[in-house]
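Omission of a single protein chain aside, the complex is shown with its protein chains in their original locations.
This part shows subunit A:
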Amino acid sequence: MAGAAGPGTGPGAAGGDGDDSLYPIAVLIDELRNEDVQLRLNSIKKLSTIALALGVERTRTELLPFLTDTIYDEDEVLLALAEQLGNFTGLVGGPDFAHCLLPPLESLATVEETVVRDKAVESLRQISQEHTPVALEAHFVPLVKRLASGDWFTSRTSACGLFSVCYPRASNAVKAEIRQHFRSLCSDDTPMVRRAAASKLGEFAKVLELDSVKSEIVPLFTNLASDEQLQKAVGPKITLHDLIPAFQNLLKDCEAEVRAAAAHKVKELCENLPTEGRETIIMNQILPYVKELVSDTNQHVKSALASVIMGLSTILGKENTIEHLLPLFLAQLKDECPEVRLNIISNLDCVNEVIGIRQLSQSLLPAIVELAEDAKWRVRLAIIEYMPLLAGQLGVEFFDEKLNSLCMAWLVDHVYAIREAATNNLMKLVQKFGTEWAQNTIVPKVLVMANDPNYLHRMTTLFCINALSEACGQEITTKQMLPIVLKMAGDQVANVRFNVAKSLQKIGPILDTDALQEEVKPVLQKLGQDEDMDVKYFAQEAISAVAQRLRKLDFPVKDSEEPSGPGADKNHFLRPRGPGEDTGKAHRERAARVAPEEAVGAARFRGTDVAKGPAYQLHVHTETHLPNWKLQN
């Protein structure tokens, strides 16, 4: 790749006194400054190759100084550079020289782009481990201090991530300084710095001596937790008993955002409590607050809680779950906010393990039915997506009894997106419950819709067949589905007819050659001569796909009558062929070119049959979000 972008002189003119192996490296180095970002990026990604060729000495004295000044480059180049430098220790001469990597990474840790800064910090953390204790204090710690006392907040936020990696290996005097710097970042003027410090508080506390944690971190934590602006960053990561009261305060904070963030951490906090006495602490000190949150006024708080509350059941065990948690779950299942209910439903499996599904299903069902019939289609869509999951949890028997009818009802929803999702849902259910279940429960109901007076429902049958055929296998597809599809080829609505063509193309690979040859082919041929241009077009597409399949199955194709070009046989079903007969190629090209124009014409002139809904629909998809046309003020 590198060679291709080099100057015109082609390889092969070997000779001269130069070293051939240097050429690709020379190209890579030159392309570090190429105008094309892609080439620069390419070179940066091969930085290790360049460094290897240069040797450790030149890498240190020439390459790194040059790289330190590339911070003007595009973000993606900088990101790649930051990543590369993290693995560069070996290439600069090992741990003794790891500090040479600090200057470029320091510049990268102050750029405006968060992703680049984060990557630079990550690499700095990596190479900090490779520093000798002496080098760490001589080079790395000063860098952390420089960043921590930088003029701009970007460098100070970057510093926050570096304290915990250098602290454990520093001497006591330096440790005190590091703690001091961290303290001042915790009370920085810029909220973003305080937030970064708060998010690293837990990590830093882990490497601190117990005394320091008690005397310094806990006060810091309490301060940050009462910080007006950005309390939510303070995840309760330190599981000391002192922190329970602080956590309780967060759970009843006046800011909804804080309560939501705290609620989100309920499970994590409970898990991290010492096992001994955990149950008592949760029951007495946490649960009362959780109960309050279930009826919080803010929906974000409730939904945050709903996403983790189920996890408490594994911690508390069966009896406590039934007695204390179940009422909360049920309250949340009946919550007015759909997100809360969804969060509960999607985490059912953890409760299932503890108390069994029977207990839960009796109260669960009404909530699901309600969601399934929600007036907002997005809510319906979301619940459909949970159906396969629920089905797996509830088992086939329960599903047939209670939920099957819902799934079928979605197929005739008036929103296309719901019908589409319902179709996919059926496919996943079949994958779960097997073909026999499909044959007995799903397929008959789907096929009945083929006779529906609404053409949209007839099309849904086709879409279902597209989705189900593969899961159901050849036998069901050939015996039950194919006849219906073929019958629909005579539908009076053109949209149904061209979807028949598309379906035949789709299920073709599942059918055997006999069915293809004897049943599919004649119908496609007929559709290929349909009066409607679109039907013709899709029939032709299907014909060529089927033909290809027949050829793959060694179905004899009369070569003598075929043009030799690849794909030129696309239309050989189109019209009866004889020697010298038109191959259909010209015709196909015309059709392809004309089709879009005529489709527009068709859209405009085809009438609308009131009883059957609009006779014509845009053929791609029914757009659910049409562009918002608004008047200029």
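Note that in this section contacts are C-beta pairs under 8 Å (C-beta built on N, C-alpha and C of every residue); 3 or more make two chains touch, one makes a residue touch a chain; residues count from 1.
One rule holds in what follows: contacts and distances are computed from a predicted model.
Chemist: Can you pick, from "Septin-5 isoform X2", "General transcription factor IIH subunit 1", "GPI-anchor transamidase component GPAA1" or "Serine/threonine-protein phosphatase 2A 55 kDa regulatory subunit B", the UniProt name of the chain not shown?
Modeler: Options "Septin-5 isoform X2", "General transcription factor IIH subunit 1", "GPI-anchor transamidase component GPAA1" or "Serine/threonine-protein phosphatase 2A 55 kDa regulatory subunit B" considered; the missing chain's recorded name is "Serine/threonine-protein phosphatase 2A 55 kDa regulatory subunit B".
Chemist: Of A:P65, A:G317, A:P366 or A:G395, which residue touches the hidden chain?
Modeler: Reading the full complex, the residue touching the unseen chain is A:P65.
Chemist: Have a look at A:I29, A:V56, A:V174 or A:C350 and name the one touching the chain we're not showing.
Modeler: Touches the omitted chain: A:I29.
Chemist: Suppose we count only contacts with the excluded chain; which residues of subunit A make the list?
Modeler: 6-9, 13-20, 22-23, 25-27, 29-30, 32-33, 53-54, 58, 62-63, 65-66, 69, 72, 110-114, 151-155, 190-192, 229, 255-257, 627-628, 630-633
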